[in-house]
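For reference, the structure is listed below as C-alpha cells.
Here the complex is missing one protein chain, while the rest keep their positions.
What follows is subunit A.
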Amino acid sequence: MTSAPPVVPVPAAAVVRERTQSEMVLRRFSRHRAAVTSLVLLLLVVLFAYVGPLIWKYSFTDITDDLSQPPSLGHPFGTDLIGHDTMAQVMRGTQQSLKIALSIALIGTVLGSLWGAIAGLYRGRWDFLMMRIVDVILTLPTIAVAAAVAAQGVGGSQWWSIAIILGALTWPYVSRVVRGVVLSLREQEFIEAARALGGGSTRIILRHLLPNALGAITVTATLTIATGILGEAALSFLGVGVQSPDTSLGLLVSINRDAVNTRPWLFYFPGLFIILIALTINFVGDGLRDAFDPKQTRVRQ
C-alpha cells in the first residue's frame, strides 16, 4: 500500500522550511480558482443573510403599501401580493435555510463519523450489525420518511425539528464514507504502533483515526450542507417543512410557485439563492477534495 516518498535531491540553497499539513491543504485550496471564488460568494451570501437584515429598511414581517411591485430601487427583489418586501423575505429565508442546512450537516457528520469510525475499527460482528442499521435507513427514501414524520408537526415545526429529522436521515451516508476510510487506515503501521505503545480504543479513534480521516470527513460534511439546503427546500415545498409566519428559501419558492408566470421575481429570487448556495458549497467541496488529496502534491518551486 504505502511506498516510500520519492527522494528528490535538492540543492542546499533551495531548502525551505517544511510546511505543515494544514498549510499545504490551504495552499492547494487557494490554487483552485472556482473553489476560492465560490467561497467568497458564499461568504457574501452569509453576510447578506445575517448582516443584511440589520441594515435593510424592511423586516421580513413588514407589510408595505407596495403590492405586487416588480423589482425597483425601493424593493430590489420586488414585493408580493400583500406587500412583503421580497428581499427582506429572501434574507430571512436564507438565514433559516442556512441554519437548518448547517445543523443537518453537523448532526449528520458527528453521528456518521463516530458510527463509521467505530464500525470500521471494531469490524466483525459489531461492524456487521452497525452497517445493517445503516442499510435499513438507506433503504427508505429520505424525503418520504422525513415528510411522514415532519407532517405530524413533531417539535412544533420549528427549524430545529426539521434539522433533527433530516440530520437523523443523513448520517448513514457519512458513516459509509468514514467507515471506508477507517478500514484502510487501521491497517497502516502508525495505528499498530499506537496500539503497541498501549493506546486504548478511545485514544486511537480520537487521536489517530479521526484526524487522519479529517480530509474525507470535511469534504463529506461540506457536501452534506448542500444536500441539506436542498432537503429543507424539498420538505418546505411539500408543505411539511418550515411553516409561515416564519420562512425559508424552500417555503418562498413553494408559496410563489403559481406566480412564476405573472410575477416571476417572487419565484426566481429565492430559487436563485438556493442554487447559488448549493452550487458554491459543491465547488468549495470539490476544492477541498483536491486540497486534501495527497496525490495533488506538486513539486515545490
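The working rule: a residue touches a chain if its C-beta (ideal position, glycine included) is under 8 Å from a C-beta of that chain, and two chains touch if they have at least 3 such contacts; residues count from 1.
By our rule, contacts and distances are computed from a predicted model.
Engineer: UniProt names the one chain left off this complex as which of "Hydantoinase/oxoprolinase family protein", "Trifunctional nucleotide phosphoesterase protein YfkN", "Peptide ABC transporter permease" or "Putative circularly permuted ATP-grasp superfamily protein"?
Structural biologist: So, among "Hydantoinase/oxoprolinase family protein", "Trifunctional nucleotide phosphoesterase protein YfkN", "Peptide ABC transporter permease" or "Putative circularly permuted ATP-grasp superfamily protein", the name matching the hidden chain's UniProt entry is "Peptide ABC transporter permease".
Engineer: Of the residues A:Ala49, A:Leu230 or A:Ala291, which one touches the chain left out of the display?
Structural biologist: Considering all chains, including the one not shown, the answer is A:Leu230.
Engineer: Tell me which residue among A:Ser22, A:Thr139 or A:Ser244 touches the hidden chain in the full complex.
Structural biologist: Candidates A:Ser22, A:Thr139 or A:Ser244; residue touching the omitted chain: A:Thr139.
Engineer: Among A:Ala49, A:Ala278 or A:Ala291, single out the residue that touches the unshown chain.
Structural biologist: A:Ala278
Engineer: Among A:Leu121, A:Val178, A:Val253 or A:Ala291, which one is in touch with the chain left out?
Structural biologist: The missing chain is touched by A:Val253.
Engineer: Applying the definition given at the start, please give the residues of subunit A touching the unseen chain.
Structural biologist: Interface with the chain not displayed, on the subunit A side: 132-133, 135-145, 147-149, 151-154, 226, 230, 233-234, 237-238, 240, 250, 253-254, 257, 260-261, 267, 271, 274-279, 282-283.
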